[in-house]
Structure formats: C-alpha cells, structure tokens
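One protein chain omitted, others in place.
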C-alpha cells in the first residue's frame, strides 16, 4: 500500500519548501506533521507545500491539511500550495482552503509570491 | 466506446507512414484494411505503421495486424512498426510478428531504416 | 448483497482503506468508455472515493469481514453510481463544514466527505436501504451543469 509520503525540506531564501511525494490522505498525518515541525524548528515564517499534480487527495487528506493551516494561522505563518491539478484547485476552492493558503501553479510562482508577500 | 481508429497517411520519400490513433483490437479491422488499401492505391512498397505507446492492443488487434502482414508478404512490401511500448514489443516478439515486420523505437528510426532497406 | 442485473459493472471490495482506489480506477475506466471528459471523470473519482471511504469507516465501522459494493451504469450521458455498505445509514447529517469555524476551533473537523459528494454530484440520494444495508445513489452528468 502506498500509504506513506516522502517529504523533502528545502530552504529557498525566506521560504521553506516542503516537497511532498505521494498521496494526501489520512495516512499523511504523521508525515506532514513531522515535516511541519521540522520547518518550525528552522523558524520558517513562509512555507510552500508542493504536491504532485497526479497525486490522490481525499477528504482525510484535506482534514490533515486544514490542521496544518490552523497551526500556520496561529503561528502567523504565510503558507502556499503549489502543484495542484485543476480538479484539486477546484476542490480546495470549494472547501475554502484558498482562504487560508495561496494557490500557485508552479513552485517558482509560489516561491516568488511568498518571498514578496 | 472508443472502437474506432483515425489513420493518417503520409508519404515520406519512398515510405508510406500510417499513423494510427486509437487502440488496436478486432474493431480496428475495417480501419486498418482501408488504410492499407489506400497505401496500395499509392503503390507503396515500404510501409511504416505508427501506434501510440499508450494504446491498448489485444489478441484481436494482433490478428488484424497479422492479416496485414500476410498481405504485405504476398505483395513483396517491406513493413515496419514504430511506437510500441516495451510491453507490446515483448508481446510482438513472443507472437513472432518480428519475423515479418521490423520494430522501431521512433517514427524517425523507422523511416530511416525502411528508406535504406 | 442485492444484485441488480441492469448494472453494467459491479465491484465488491474488502473493507480496507486504500481499496477505494480500485473503485476509483474502475469508475474512471467506465466513464472513459462512454467518452466522459476529464473534469467529470475527476469528479466521479472523488465521489466514488469519498462514498467508499464512508462505507468502510462509518457504514461497515471498519469490520474487516464486511464488504463495500460499488455499481455503475450509464444511461443517456448520465453515469449512476451506487455505493453500498452493511450499515444502517447516516444517523445525523452534519452541516456543511465552515472552514473559518474549523480553523478557529469552533467546529469539529468533519463533514468534508458528504460536502464533496453533494457538491460534485448532479443528483444524490443518501440512506437508500437495500436488503443488506445502506446505499448512496449518485449521478453525474457528462456535461457539468452551470
């Protein structure tokens, strides 16, 4: 079962990029929390999540992401998401995630916007 | 149902390229026969079949192809196939199609080999 | 489980998270056969996924001897998909989730599955009871209704 994620952290100037490999489901919770904790240990104020445009995201994964968004809000962090397919852009908009995270077509766009913001 | 093929004929010097869109199954018989007839009307002596590397080929399609190969053999035509995935290269080899048609990775390779041959 | 012979495709899955992907792949392939466009196939995959996960977790309550059944048919550019479990249906429908309330901790983090199903289907009936348990009956049109 492909129930794990590989998440690579990469510092790009003031932005911490979390490059997430794999699907985003309830199983992603420990992996995303660990990566977010590591970003915090590095005192990241601007975070960009990168997902694969062919990854599978379900409501369990959406819940995990919202938990992260609740924390970034409390911690006054700026967070963006890059790489979503058109379908999941639509869904993230429906669910309201776009009120708490900016959506970017590419990692480059996201890094640029977050660096400026 | 995707039970049809679009086959485009293109003359490349001495070689007639039959670019086959769609899956190769028993349903392909009229489309392939028609395209082969058109190639013959043009007096083609060297024929390159191009298939999509993600197309679905089943034993019904293999039978249709073998019928074409029987005719190219009788008509002293030189025939090649380009674009097959690794899986279907293996299968065409298992079945013995490679004894009657040359297999090429790309259309360019196929055109070059058939032009020379 | 009740067998309806007019259904074009029926899939029975073990009650294990992850297997919803198989129902998704099956549904996508089915929709492709009928020439559905990519965006509608994505919608179909999501509703099948969410309904199957709910069937596994809430309907069958995680019991590993239970089954989830997904059945598909297509009539006149409309795909109908039914997802059945061995439970007794939704007892209380949660309100649509309000993300601002959730983020502020004023509302529990639930209800996204049903919300997505309601948003992405063109027609949906919950809590249809069959001989063997609960079923959700969903339809999706080839063309998105605006």
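Chains: A, B and C, in written order; residue numbering restarts at 1 for each.
Please note the rule applied: a contact is a pair of C-beta atoms (placed from the backbone, for glycine too) under 8 Å apart; a residue touches a chain by one contact, two chains touch by 3 or more.
This is a predicted model, so every value here is computed, not measured.
Engineer: Considering the whole complex rather than only what is displayed, give the residues of chain C touching the chain that is not shown.
Structural biologist: Missing-chain contacts on chain C: residues 5, 7-14, 16, 18-19, 21-22, 24-26, 28-30, 32-33, 65.
Engineer: In the full complex, which bits of chain B touch the chain not displayed? Write them out.
Structural biologist: Here the touching residues of chain B are 1-3, 25-27, 56, 58-60, 62-63, 66-67, 69-70, 73, 85-87, 91, 94-97, 99-100.
We adopt the following convention: only the chains that are shown with their structure count from here on.
Engineer: Let me have the rounded angstrom distance from the C-alpha centre of chain B over to the C-alpha centre of chain C, please.
Structural biologist: Spacing between the chain centres: roughly 42 Å.
Engineer: At what distance in angstrom does the C-alpha mean of chain B lie from that of chain A?
Structural biologist: Centre-to-centre distance between chain A and chain B: 47 Å.
Engineer: In whole angstrom, what separates the CA-based centres of chain A and chain C?
Structural biologist: The mean C-alpha positions of chain A and chain C differ by 26 Å.
Engineer: By residue number and range, which residues of chain C touch two or more other chains?
Structural biologist: Touching at least two other chains: none.
Engineer: In chain B, which residues are in touch with two or more of the other chains?
Structural biologist: none
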